[in-house]
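Shown here: the complex without one of its protein chains, the others still in place.
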Amino acid sequence: MATVILWGSLKPHTGGKISVEVEARNVQELLARLGETYPGLQTQIKRGVSVSIDGLIYREGWLEPLKPDSEVFLLPRMQGG
Amino acid sequence: MSGITVNAKINGDPVEFICEADETLLDVLRNRLGLTGAKEGCSTGDCGACSVTVDGRLTCSCLVLGAEIEGHNIGTIEGMAHGEELHPLQKKFIEHAALQCGVCTPGFLIAAKSLLDKNPDPTETEIRFGLAGNLCRCTGYDKIVRAVQDTAKEMRKTNSRKGA
Amino acid sequence: MPLDNAPDSKRKYNVVGTRPLRPDGIDKVTGRAKFGADATAPGQLVGRILRSPHAHAKIKSIDTSKAEKLAGVKAVITRDDFPDHTDGDSALYDTMYNIMAREKALYEGHAVAAVAATTPAIARQALKLIKIDYEILPHVTDVDEAMKPNAPVLNRKMFTDGVDPKPTKASNIARRFEFGHGDVEEGFKKADIIIERSFKTEATHQGYIEPHAALASMSPDGTAELWCCTQGHYMVRDVCARILGIDISRLRVTQSEIGGGFGGKTTVFIEPVALALSRKANRPVKVVMTRDEVFKASGPTSSTSMDIKIGVTKDGLITAADGTFRYQGGPFAGCSPAEFGAMSAFAQFHLDNVRAIGYDVLCNRPKTISYRAPGAPMANFAVESVIEELAHKLGMAPIDFRIKNAAREGTKSSYGPVYGPIGLGPTLEAAKNHPHFKAPLGPNQGRGMAAGFWFNFGGQSCVSLNIPTDGTITVSVGSPDIGGSRASMCMMVAEELGINYEQVRAIIADTSSLGHNDVTDGSRTTFATGMACILAARDAIKKLCARAAATWGIPEDAVTWEKGFAKPAGANAGDFAPLSLKEIAAASPGTGGPIAGHHEYSADGAGVSFATHICDIEVDQETGASKIVRYTVIQDAGKAVHPAYVEGQFQGGAVQGIGWALNEEYIYGKDGRLQNAGFLDYRIPVCSDLPMIDTMILEIPNPGHPYGVRGVGETSIVPPLAAIANAVAAATGVRFTQLPMSPPRILKGIEDAKKAGAKKAA
Partner (left out) sequence: MRYERPTTLKAAAQMLAKEKGQAFILAGGTDLLVRLRTGFIEPDLIVDIKSINGSKTIQKTATGFKIGSAVSGAELGEHAALKKAWPGVVEAANLIGSKQVQGRCTMTGNLCNASPAADSVPALVAAAAKVVIVGPKGKRTVAAEEIPVGPGKTSLKKGEIIESIVLPKRPPKSGDAYLRFIPRTEMDIAVVGVGVSLTLDGKGVVTKARVALGAVAPTVRLVPAAAKALIGTKMDKAALDALAAACSAACSPIDDKRGTRDFRIKVAGVLARRAAVIARKRAGGK
């Protein structure tokens, strides 16, 4: 079970939880599960998210594998100038 | 619309072209003569990217009408190198990484040459004020100023050798 | 998957770290480099865009009949020529709405129609013949005003996202974000000193010298060519094809030389318009923005309003940091970089309790787009101003206060993840030990500093490397070269292959020649595309070794590559004379044909970036005029591939920050119109405004790159705003919380302080 930490304003979509446990082998599965479990998150996922897995930021990377104890942060999709 | 026939020199070469009364020298250079080295950054004389010389005097080609150059000699970036030999300023700009995107570079080179033609030994302040009519957004000007300083130094050396 | 490519700290570089001449140098100093507006096509028409004079207006009708009848006019287009192919993609819909207004014109300068004609004069005349019936609506351009309950609402279907419960009343607040950890309320309880301040910053523009330009040629069958200046021609291709409803592969986009971008050329403005005009006229059409259009109708960055509250113990430990960041992003949701402002604001600190709330707000202003480290400079200005003030209140040197609270390896960042090895501490220590820091100051001078952060990221890159029979190299990349990246690409390829820099040539391939490449943004090019070049070179090396192995009749894995030569290794070591790249290439027609290396991926592990800046400023106390007298940038580059261009990035970013801090601003009239849409009154720094910008490159290797490279392009614009505000405060005794610190504002601050002082004394 990877721990996914959301940013604050997504709380309303997870029933007030900021940290949720998700069973997923990679990022793609994780996002799919998140969307299924918390349909309110779909809009943001569709808009684009990046993830940080154990401290490393992935702008995309759906196939990035997750370890059972991975700490995953959901981040807005990175942009730059 | 009636075109105006103009005879002038560009980089010493005779040219003849027809332009409309409201066309600028920059329009003529870029659109009629295929000399796109001068860039249009603002068309109001505020960025210097279209710098040329008219009879040796530095000016923005966006502030000159094409019709006005009848009988005059225009200097553009395309005339700065002599054949394969780059002007020392051109070499130093590359050496010092004094350009990043490079769109302001032709204007800077024309302005810097005009500055050094008049003042072969400028102070940093003189260089900075001499180039204040040319905007660069990439470099912060540091390397441009250094390139001009270094060119001036080298040209003084070369000229004194030539003189001796 | 993170590559197993941690940098080898003992590696000696032959090419990386040197300062060779850039490959496009001669073209650029002789005027023959082709920028966006320099291209021509046979039979080309002039395209011009008609723009709304109103800040907010309903477009009741558009009559183009007179313009269409004018001799020399070949096409007139309006919103009707952009049927909606966006299929529910709201960001794409907004992009389409931005390039050509639909129901409403949402800001002054919003495109409402366009023409293609045989001459500029006819095009101009045609625009005047287009009649538009506007119903003028109330407008709002200030972010705080736009958030008020009675503000004119731009989008009646917009209900703030990210608040619970979801509002039932439409507003201009598109979204609320929240980042952080710990409990700030508890943290503030532990504080001995708390400072709370509000800040405002004005919108600024990237100010690239080259206006947007596009030359489009589209046939009625949907096949199209586009030549334009952009930070990402693949992005242009994808977005234009989707807006126009054509197959992506039908559109080939060739990137011209680009005259600066800084984030401003990471979207489309005129490109789909040029294509639509060309399709309708069935002739090539060139559209070039005027400078006025660039200011009014490209994408500046946000104006902001921010509140910061930070608490410390009397020994100088931050107990809690809280901030609210309100950014307007123009008329569409999701365009302001409020998220990145909120995420980056406190990223340079080690904090147990931190909260950053961001608001993305709509205004009747141009749709904002990225500007170098989007969102970070303004937030940093607010936070680092309060930090400086706290240090003074504590009686602690600001540098020591920052060092004490600095984020380090293992710090849980304010936006979530835990930091790996980072370079913040070293930049602060280097600043403290820098001669600049100890130099005496003259009268009316003050010194300020600030530390800043930017994320950096990787993204998609595709590189192809070809080796002709003479053993030289052509490397095709898909990342536009804005500041000399072709040189660094060549350098990395030369380094890997063990050959000279001069033997490698990099070109920017068009969209039909390579796989997708992300936009040049996020300081990603040298990192991500550079790493793809390294991996393409390694791919080529593998093939070169295979050819040598075949030639020698030994197994492929018995061959190694060293300094440009294939050598037999292991059991076969010394059995054959090494084969040079040149020899293998020359033999290639007979040994299996052409040799090429390739790499495509989505790069990750970019590694965050930190910088510390020091600034000395002199303020004329009678006029409020200020002059930067000394400036030093200290930044971690991971590994500087071409140090001269790394310095150039540091210097350029710092000077953009200086402009932002002192004089650059979008000035709106009560009518919602921009009053300073030109380089005369939008005052970017000129050469005589500045001193030399000293730089110090630190190299704390990024574990995510084989050479340790980090992106360097963006971070340098983050600290200047605060560094200058802190310097001005030191020089005048007045703390300025609003940018720009233009002379009238500084003088007023000084005068007000004098008056307040006199009152206190009396």
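As written, the chain order gives the labels A, B and C, with residue 1 at the start of each chain.
Following the convention adopted for this analysis, a residue touches a chain if its C-beta (ideal position, glycine included) is under 8 Å from a C-beta of that chain, and two chains touch if they have at least 3 such contacts.
Nothing here was measured: the structure is a model prediction, and the numbers come from that model.
Checking the contacts here: which visible chains does the omitted one touch?
B, C
Looking at C:Ala439, C:Ala573 or C:Leu680, which makes contact with the chain not pictured?
C:Leu680
Could you tell which one of B:Ala67, B:Met80 or B:Leu116 touches the chain left off the display?
Of the listed residues, the one touching the omitted chain is B:Ala67.
Determine and list the subunit B residues touching the chain excluded from the picture.
Counting only subunit B, the missing chain is touched by 4, 20-22, 24, 43-46, 48, 51, 54, 57-60, 62-65, 67-68, 70, 111, 114-115, 129-130, 132-134.
For subunit C, which residues touch the unseen chain?
These residues touch the chain not displayed: 124, 292, 622-625, 627, 662-663, 667, 675-676, 679-681, 683, 685-686, 688-689, 742-744, 747-748, 751.
Just so it is clear, only the chains that are shown with their structure count from here on.
Cα centroid separation between subunit A and subunit B, in whole Å?
Centres of subunit A and subunit B (C-alpha means) sit 54 Å apart.
Could you tell me the distance, in whole angstrom, between the mean C-alpha positions of subunit B and subunit C?
The mean C-alpha positions of subunit B and subunit C differ by 30 Å.
Out of subunit B, which residues touch more than one other chain, so two or more?
In subunit B, nothing touches at least two other chains.
Send over the residues of subunit C in touch with two or more other chains.
Residues 206, 262 of subunit C touch two or more partner chains.
Show which residues of subunit A lie in contact with subunit C when the two form their complex.
For this pair, the touching residues of subunit A are 5, 7-12, 16, 43, 47, 50, 52, 54-61, 63-65, 71, 73, 75-76, 78-81.
Considering only the defined contacts, which subunit B positions touch subunit C in the complex?
1, 20, 22, 30, 35-44, 46-47, 49, 76-78, 80-81, 86, 90, 93-97, 99-106, 109, 124-125, 127-129, 131-146
Using the touch definition from the top, list the residues of subunit C that touch subunit B in their complex.
It is residues 19, 21-22, 24-26, 28-35, 37-38, 121, 206-211, 257-262, 288, 290-291, 482-484, 642, 644-645, 647-648, 651-656, 678-680, 684-688, 690, 692-693 of subunit C that touch subunit B.
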